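Of the protein chains in this complex, one is absent; all others appear in place.
For chain A:
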């Protein structure tokens, strides 16, 4: 049997303890192991995505126990795409961490990085809600470790808020899981889909509360306003490569919402109808507006990017909240875009920090490496603000197009377009102050110029920008693929039957329930 589907979780789960066990004093060895681990992940993820691209659903029964009794991993188009996205992002982030020396400014960067990858991969691949909780814990604790990497008062303070808010989320997750188990007696997603359909119209209250509590958990992860408060300061204060890796973390929330609400708590189902369509879309619109206003309001570049991430999650959530195949397809296209764009901007913000000592949006003398950094910022800002020709614009078109038939079409269009304007204003302001106005500020005498960022740092950022360009050029192919993903999500029967009907140890198809 093939074990590849488990490899994205197991590989980093071996690399990390191995680093802790034998290489914790040798940064060089750690780097080599970490980079090779991520390279291998990319290869594995690519082959998994290729396997899934024809609609195959790969099932992996942990411990040979059949669902719903044991834990299963499921690889379909959506999960393998997210795995691949994570692996690719991780490579460039890792290169930047090495190039900038961030990984050597505290302890256990690479081990935590690998554990973090394990958690993210697990969250994408698991077919079991409790196991999802476990992976949320893994990625939460690892991300906390990464967030406070290298210390500093502000960072530690932000880290405490980050971990506390997410612990609220974890507690809520347990409440949701308890409710779901009490109501249905299972935690496997596919089995859950079958059992939720059994719930009669006269006893819906339990599953309804459970469904929204779960949604709130994911909404916290996805930084949906007003559950986003943990994000701005923690992303801004986190070391740049960590913040860049976190670009995928908000997407874990979005992924989970897509997964759970297309398969289990579908709005088409009587028991779960009218639950979140009432407020999810408005909340997403507020997220977008608030995020882009934050871009305009920010006094520091790193917070500006953090707010842009909130705004872009708003875009994703708007598109998800439409809950149509076109909406999901657009959301997935946008997820890829916003992951790379957000990561690139965090790294660019760090390029600025490392060449002028701070990221305040005030005029200061020209920084070292100004022209190149400015160019990268310009491209990254174009992408994030959704200006042509980059993928942000195409994603925006897709979302607007998908929203045309929505009841709230006017609201969506007005908010999306006007928040774009606000973000253009914000990014233009920031870029003009950072890179142009600097030319009118003379350098004080006798100060040594800061060293330019290392070439490897630029390679990493350039790589992300190149990915954005590729995401634009091959937009047709990518969007075509995300459309087939959406189609697969909206016909969950093959997924469900694969999971539930495959026999395992001591159980025959369809079980004994």
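Details
In this section, a residue touches a chain if its C-beta (ideal position, glycine included) is under 8 Å from a C-beta of that chain, and two chains touch if they have at least 3 such contacts; residues count from 1.
Everything that follows uses one rule, which is that contacts and distances are computed from a predicted model.
A chain of this complex does not appear here, and its UniProt-recorded name among "Na(+)/H(+) antiporter subunit A", "Cell division protein FtsX", "NADH-quinone oxidoreductase subunit" or "Dissimilatory-type sulfite reductase subunit beta" is "Na(+)/H(+) antiporter subunit A". For the chain left out of this panel, the touching residue among A:232, A:253, A:327 or A:380 is A:232. The chain not shown here is touched by just one of A:102, A:115, A:377 or A:458, and that residue is A:115.
One of A:33, A:57 or A:71 touches the chain omitted from the figure, and that residue is A:71. Which of A:421, A:443 or A:470 touches the hidden chain is settled by the complete complex: it is A:421.
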